[in-house]
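Note that this complex is displayed minus one protein chain, with the remaining chains in position.
This part shows chain A:
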Amino acid sequence: MKLAYWMYAGPAHIGTLRVASSFKNVHAIMHAPLGDDYFNVMRSMLERERDFTAASSSIVDRHVLAHGSQERVVDNILRKDKEERPDLIILTPTCTSSILQEDLQNFVYRASIISDSNVIFADVDHYQVNEIQAADRTLEQVVRYYLDRLDRCYRQEKLDQFLTNAPSVNIIGIFTLGFHNQHDCRELRRLLRDLDIGINQIIPEGGSVEDLKNLPKAWFNLIPYREVGLMTAMYLNKEYGMPYISTAPMGAVDMAEWIRQIQKNVNTLTLSSSIKRVDYEHYIDGQTRFVSQAAWFSRSIDCQNLTGKETVVFGDATHAASITKILAREMGIRVSCSGTYCKHDAEWFKEQIQGFCDEILITDDHAEVGYMIAQMEPSAIFGTQMERHIGKRLDIPCGVISAPVHIQNFPLGYRPFLGYEGTNQIADLVYNSFALGMEDHLLDIFGGHDTKEVITKSLSTDTGLIWNPESRLELSKIPRFVREKVKINTEKLARQKGIETITVEVMYASKEAFNS
């Protein structure tokens, strides 16, 4: 048992639901008590989804507790099958259902015999994995389910003829409620078009499970975020010998590295065919010099002023590692501490940022992060929504670079973090965070823009009206943002009616009077 106020990664079923609802025509059924379908609210609110989220519950109530789910789960699966005709139904356990120890696998088996849809049981353990790990697992599970059904010889022998004629890739790991995933996906498409590489499939976002059997047609796989998709890539590598690139194309240096890896992969596979070998060096050079402003920004006077400034970075493994490298390597900013909450991937993370920061912090306790930031007193923080709030409390500016995030980090405008446009976005984010901090600091030194303390917003403080103690107390209970208005209205009414002492009654009489 532990005392917890906040968590960076959600419970396992959220990960499963995110993958399920990213695919087209896949329905997730949660085995959960009333109220556990909060995922639908998040998707509808944060992503501003226009469609109903394809996730529903098979409710666990008192009755289920006493007698077991019996026919209920199977009935719910069959009902969804009839109503929505999904390609796949994923039965999702929750923390509640996993301690009930019902044989959900058996329900899935029974339902799959009768239903037209495919039915699988999400193989995630609530007490072992978190949201991110569960998403990774579920994606692999779905891919495996559709590929393992293919004939073995079809898999092995025909593999070569099976590849697309021109070089093509799968992008794995773009999905719903991901941090700037939609924008990143668009940026990757653009990049691959520039490189003349076809996109075979993007999963899970917008993908169809019926097409998964064609995944091996691609020449290799791209895993932009290592949190989700790596398991799938490893599976495809093992079974089909598909190479994969797990470097995140974030920041100018890693971008170049990523494109060179693509080049290498394409050229290896073209050895035996008649297709020309590719050389992307010229492209990298042009993009880095002129499309991305980041390289120029690093040499500009603006960035010079940031040299040696101290920062703290915290987030998921992919973003925290990439941003740390960008700050240290590309902008000359000192990263005092870099950390991640992806404890399961700590080794990789440490290896990545070795030499780019003074200290490394691996934790999922926000209090520990807050303490560390308070100790270091950096000039800026790059972290999640939580670090933004820590920054607010400590008066340190913060740029948000990783999930978990709130609705303001699901922007409508084009804000990729990946690719060459991404380098521009990141440069803006970094520069704006510091510039604001600096401006704030100068204002503080010179006593602010204006004389600070304004006692009251009205021009004359002497109204000649007396607020009795009760009404004064009542006024103080009114939320601050409307308090002034209530005060003005009440005094207005008192003056109209010739009342000298303001009581609680007068206050509420004025509310009624001025409402209309």
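As a convention for this text, a residue touches a chain if its C-beta (ideal position, glycine included) is under 8 Å from a C-beta of that chain, and two chains touch if they have at least 3 such contacts; residues count from 1.
Convention: contacts and distances are computed from a predicted model.
Participant: Looking only at the UniProt record of the hidden chain, which name from "Probable electron transfer flavoprotein subunit beta", "Ribosomal RNA-processing protein 43", "Light-independent protochlorophyllide reductase subunit N" or "Ribonuclease inhibitor" is the right one?
Facilitator: The correct option from "Probable electron transfer flavoprotein subunit beta", "Ribosomal RNA-processing protein 43", "Light-independent protochlorophyllide reductase subunit N" or "Ribonuclease inhibitor" is "Light-independent protochlorophyllide reductase subunit N", the UniProt name of the unshown chain.
Participant: In the full complex, which of A:44, A:293 or A:424 touches the chain missing from this view?
Facilitator: Once the missing chain is taken into account, the touching residue is A:44.
Participant: Which of A:34, A:271 or A:301 sits in contact with the chain that's absent?
Facilitator: Of these options, the touching residue for the absent chain is A:34.
Participant: Taking the full complex into account, what residues of chain A touch the chain not shown?
Facilitator: 1-7, 10-11, 13-14, 32-38, 40-42, 44-45, 48-53, 56-57, 59-62, 65, 76, 83, 94-96, 99-100, 126-128, 130, 386, 389, 392, 406, 474, 477-478, 504-505, 508, 511-512, 515-516
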